[in-house]
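Note that one protein chain is taken out, while the other chains of the complex remain in position.
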Amino acid sequence: MRYFKSDNTAAVSAEIIQAITEANVGNALAYGADRWSDSLDAVYGKFFGTKVRVFAVSSGTAANALALATLCPPWGTVLTHNEAHIERDECGAPEFFTGGAKLSLVSGQGAKIAAADLAARLEWFDPHVHSVQPRMLSITQATERGALYTPQEVAALSKIAHDRGMAVHMDGARFANALVAQDVTPAELTWKAGVDVLSFGVIKNGGMNAEAVVFFDPARVADFEFRRKRAGQLFCKGRYAAVQLLAYLESGIWRRNAEWANRLASRIAAAAPALLSEPFATNQVFMQLGDARIAELSKEFAFYAWGPAGSGEARFVCSWDTPEEDVDALCAALGRIAS
Amino acid sequence: MRYFKSDNTAAVSAEIIQAITEANVGNALAYGADRWSDSLDAVYGKFFGTKVRVFAVSSGTAANALALATLCPPWGTVLTHNEAHIERDECGAPEFFTGGAKLSLVSGQGAKIAAADLAARLEWFDPHVHSVQPRMLSITQATERGALYTPQEVAALSKIAHDRGMAVHMDGARFANALVAQDVTPAELTWKAGVDVLSFGVIKNGGMNAEAVVFFDPARVADFEFRRKRAGQLFCKGRYAAVQLLAYLESGIWRRNAEWANRLASRIAAAAPALLSEPFATNQVFMQLGDARIAELSKEFAFYAWGPAGSGEARFVCSWDTPEEDVDALCAALGRIAS
Amino acid sequence: MRYFKSDNTAAVSAEIIQAITEANVGNALAYGADRWSDSLDAVYGKFFGTKVRVFAVSSGTAANALALATLCPPWGTVLTHNEAHIERDECGAPEFFTGGAKLSLVSGQGAKIAAADLAARLEWFDPHVHSVQPRMLSITQATERGALYTPQEVAALSKIAHDRGMAVHMDGARFANALVAQDVTPAELTWKAGVDVLSFGVIKNGGMNAEAVVFFDPARVADFEFRRKRAGQLFCKGRYAAVQLLAYLESGIWRRNAEWANRLASRIAAAAPALLSEPFATNQVFMQLGDARIAELSKEFAFYAWGPAGSGEARFVCSWDTPEEDVDALCAALGRIAS
Partner (left out) sequence: MRYFKSDNTAAVSAEIIQAITEANVGNALAYGADRWSDSLDAVYGKFFGTKVRVFAVSSGTAANALALATLCPPWGTVLTHNEAHIERDECGAPEFFTGGAKLSLVSGQGAKIAAADLAARLEWFDPHVHSVQPRMLSITQATERGALYTPQEVAALSKIAHDRGMAVHMDGARFANALVAQDVTPAELTWKAGVDVLSFGVIKNGGMNAEAVVFFDPARVADFEFRRKRAGQLFCKGRYAAVQLLAYLESGIWRRNAEWANRLASRIAAAAPALLSEPFATNQVFMQLGDARIAELSKEFAFYAWGPAGSGEARFVCSWDTPEEDVDALCAALGRIAS
């Protein structure tokens, strides 16, 4: 069976394994007081070209939920897309970590929020005590349907949010894929465009079990560290998480892995462009195949039928370790279908 | 200024004041161990024609949130209308009381949920751990836009919910208005149609500061009493809440007050039927007036412009103590506008 | 049966009933936008001789829990006595409202916290993320065993708390009893001694169902109002709570009722001074009677055996409406026992 289910079925990059192995020598103070954890801020600060605070957690869900809980009070609400991972796939983690804040949903093509739609949704909230108060915007980059926000689009959304006193969170589970797909810098796609906190995904793109939460304004870290500890997300042997985050940037796999995945996905998209149900942009390909063709392809390929039952849509995801020959096979099969 | 803002600007019915005064003699055991509190189950059981458990709380928000928290786990979600009071006007109380459960929204004309729309919305939820699990349906009777659910409509929604293992909550802030507007019994509109727990509104319809939470299946009360205490909603001088709930039914004001409010509202609706933006049904009247006419009417009448700024819609609510002459004046003004 | 169980079995003072009745005329804007609610800050500010913010809630538990939640983060802890009402009698309301903050307990005679014991308990907490952080001190005035804190004692505790960055909460369920028992002003017993927020009890001392939360620093009210709404403690017919708080001060019953209760209790204490298990101070009398004498007295008098089963201690509480003749009878019975 050839795997296109998700980039989280991938293995771990050799560079990450090597970094773990190299760090596995002797004693190191626990709970992040080790030299690897100590260097996170500097290494990520250099990557982003600004002063940052960086924290390791064990999952993207934890990264998102802790970021939101730090900046959104229990009586607040997080504006987000109705297909956002935080809404659809985290079993209510944001609500749990924030102490019961709400997610208020905006729809939009490609799981993207348009500035006008955000502004319109915000009209519904009154500043009185009867209403939860909009305190955050959360956007996903790349989105859950593989689309990209340009720096200009991020900036436009951030301006609306900031003008309303809201903080901006970016769920970057596939941030590297988004970055290499656009000719922009990490800075341009984040803090220069108004992002206050980023869930910087490492796991899907070659990591093992550590994600980075990056605050671009150290003053807003606030009680993050208490919340992380209290959530069981402060690791006693902290070096093994820190080295993953370090190796991810320093070895360059963030770029190499994302480029590989995006390139292979572009081949799939190109194999049957008429079937695309979303414009191709990163490492996810969405196609309208119909249930019969989905069933047929499923004999050889592992992938998800997307959306509600019977929608006929399929999602193919490439990862850093997707074999070229698997893509060859899929392209051939899609070519047969499309013809 | 003549008031049509809401039925919660009304005073308290004389029967309620009298019941409080009569109970204000001598000692009574605290925290609901008094003879008035003891008789609640029997009096409400008789009203509904079945065995019930009834609890007093101090607000509709508390009634709704405690009912939901009792039957929906933190990792659950409550299906409800996107204009529901629990979504729009309780500052996240359901999320707070449930420990972070979610509200999942359904739209529909008149703030009503259609059975087909409920079924379609439920399609989005998978039974796996990534998704919150649908565990409750909450409908409002009469709705936030004055509409009614017939017993048949309630039963159809309840069937969908029960088939999915969900409990059914009815927000009956204006339950009496809904009841007298239809020729049905309290039983037919609730437990016979599948309602598991009812927030039975007393305050808007003549009460002072006590609402009733009515469980139709005593086995499902579960930990309600611990949750109520823990929420600061168990009153030490419990008799003063209990007598309000008792007098509301026993004096007949539930019916008399609701009939008065509905009748006056029907006069308003009849004064300018072409302007109605919702079909008239209970004690709320929605009209599309335009901002200019709203501004003009606001000189003499207190009422709410409804919806987002600039929508041009107005809401007029009649209460148990709305003076007939205020309605005369409003009808005359609307007549002038409509002509 | 003559009642000495608690001051919460008492009826409501006529002045409170009268104020409710007088306010029960015509329309008033809902949710605290009425003229009675509007005047609370001024009336309580005058009483305390400083600028305050005052909010009505429906129970002492709600008052305490909302006050704590406003000033203590979820990762904080509230230092309090191990017999405090917030620890023993609120079913975890502080933990619920704060989002899971902790109570850290200090013991001490008479349910009082000694300054040295507070300081010693604080030694246990480290400033690192592994430990919850001490953020509040909560003391009860008069205490759960009827004892008093002098202004000097309150000030000494407050200094320790403030030096550590903690806020000071006073649970004043029987604040009036504490005030009239000492020749001090409301200011001296609260903000001048460092209290930041007071749960000012009204219900036990003649009220019906409204307590006051008094913030002495308006800047620290923070998100109280959102939290109150979200807790179902913002009343739609707000005038009926506000007039209770106003009448309580303006009619002078706060003093008259407390003096009555304290005086009657002093007679009980004087009837058998050798049996006192706590020094007498306010309206509660604790006596070591032994189980046999408790059983005998229970035939004529309703009161609580205190503490764990078999402790042999009894508590007698006088309220504003305890009849003098009931005290005559109890004193006579105690006289027989003591002789």
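Order of writing sets the labels: A, B and C. Residues in every chain begin at 1.
What we mean here is this: a contact is a pair of C-beta atoms (placed from the backbone, for glycine too) under 8 Å apart; a residue touches a chain by one contact, two chains touch by 3 or more.
Just so you know, these numbers come straight off a predicted model, no measurement behind them.
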| item | value |
| --- | --- |
| Contacting the left-out chain in the complete assembly, out of B:45, B:73 or B:312 | B:73 |
| Listed residues C:20, C:84, C:101 or C:236, member touching the removed chain | C:101 |
| Absent-chain contact - pick from A:241, A:281 or A:314 | A:241 |
| Residue among A:53, A:102 or A:204 that touches the chain left out of view | A:204 |
| Interface residues of subunit A (partner: the chain not displayed) | 3, 5-6, 8-12, 17, 20-21, 24-31, 57-63, 65-66, 90-93, 96-97, 203-204, 208-209, 226, 229-237, 240-241, 321 |
| Subunit C, residues in touch with the chain not shown (by the definition above) | 74-75, 77, 88-92, 95-96, 98-103, 105, 123-124, 129-132, 308-309 |
| Interface with the unshown chain - residue positions in subunit B | 31, 73-75, 99-100, 129-130, 133, 223, 225-230, 234 |
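Throughout what follows, only the chains that are shown with their structure count from here on.
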| item | value |
| --- | --- |
| Mean-CA-position distance for subunit B and subunit A (Å) | 41 |
| Touching two or more other chains - residues of subunit A | 74-75, 99-100, 129-130 |
